[in-house]
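With one protein chain withheld, the remaining protein chains of the complex are depicted in position.
Labels run A, B and C following the written order; every chain starts at residue 1.
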């Protein structure tokens, strides 16, 4: 199941080339995954308050076609691989006309506020279940 | 005395108009005042660790001429008015050729981490003295 | 008439104080005014293509209470004063619970792509009419 977040491209996200600056896709990915988790019942701020952090371990983005000012892009997000204390998410950014603007991936650890790894299955079984079911569907 | 911070304009700070996005001047102001305080012996992170915060109460910017990608702008910063628990700073942004790009002001409270006002003169007499001497010079 | 834009606070907009970085309110203002103009039938990119720019001449913000990660803030925007070749807009940012987070103002010129002033009434009478009607209602 691919979650879809719709995001309006802002003027301050464009650069002199007249297109979205490439660093902002990394932020769009974050917006999409937090929306996805909120929808699933695990808003990120509640998780942080519960002592579960999901620091980004790595991120990649491949740029295909520029996203443009003012268009409402679709950022699709889904779980690719779930491990005991980490998860890989994948992304696809599409323009209003459906063209593929970018793809990407991010890996996240599950940690406590001191960035020590947490066994998700034990600490947050429901959330683990959610991610697990998402991954199986792929 | 006007402190001068030199800042290289980054590509990601420009927008579709091919100039620095206006919101970034507010960030340049911050860079200049933190440089100024570091030079004066009061680096902001040391202050935060000592329990003194300087939240922004208000900010203004007037835009004269656009700053451009890759130029090294000069951001001048100085104290305009010191009060018991707050201070007004002023800014001037100039391009490499000396043209005036922007002017601005920011007001800051002196507070503890819970954002309760602090009497600067009492809590940080040396820092108060520094700001005081700066203000008198104007 | 106050236009209301709803904006979800993003993680990358917060800072070490755990609140929205003050520079981002300037961006929220921009988001609100572009939403307002789109609703009114004058999307900013169409205006730019038609040769009408609205560069920011000045901006002010007063910070009252911090906006927090993940809350959906309301950014109200309205026209305060319309002149022949410029306009003043005002803003109010409120948290999910209605508390006042910030107020602000921005002034904009109406110019051509070379930043030369345009007589709005002549060049874009419908848009002038829209702003005019908004201002009268105040």
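Convention: contacts are C-beta pairs under 8 Å (C-beta built on N, C-alpha and C of every residue); 3 or more make two chains touch, one makes a residue touch a chain.
Owing to the predicted nature of the structure, the values given are computational and were not obtained by experimental measurement.
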| item | value |
| --- | --- |
| Touching residue (missing chain; options A:27, A:81 or A:121) | A:27 |
| Residues in chain C touching the chain absent from view | 11-12, 14-16, 18, 21, 23, 69 |
| Missing-partner contacts on chain A, residue numbers | 16-17, 22-24, 26-27, 30, 48, 53, 55-63 |
| Contact set of chain B toward the excluded chain (per top definition) | 8, 10-12, 27, 30-31, 34, 38, 43-45, 68-70 |
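FYI, only the chains that are shown with their structure count from here on.
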| item | value |
| --- | --- |
| Chain closest to the middle, measuring from C-alpha centroids that were averaged per chain | C |
| Interface numbering overlap (same over half, different under half) for chain A and chain B | same |
| CA centroid of chain A to CA centroid of chain C, Å | 29 |
| Between chain C and chain B, distance of the C-alpha-averaged centres to the nearest whole Å | 24 |
| For chain A paired with chain B, centre-to-centre distance based on mean C-alpha positions, whole Å | 34 |
| Per-residue multi-chain contacts in chain B, two or more chains | 16, 23 |
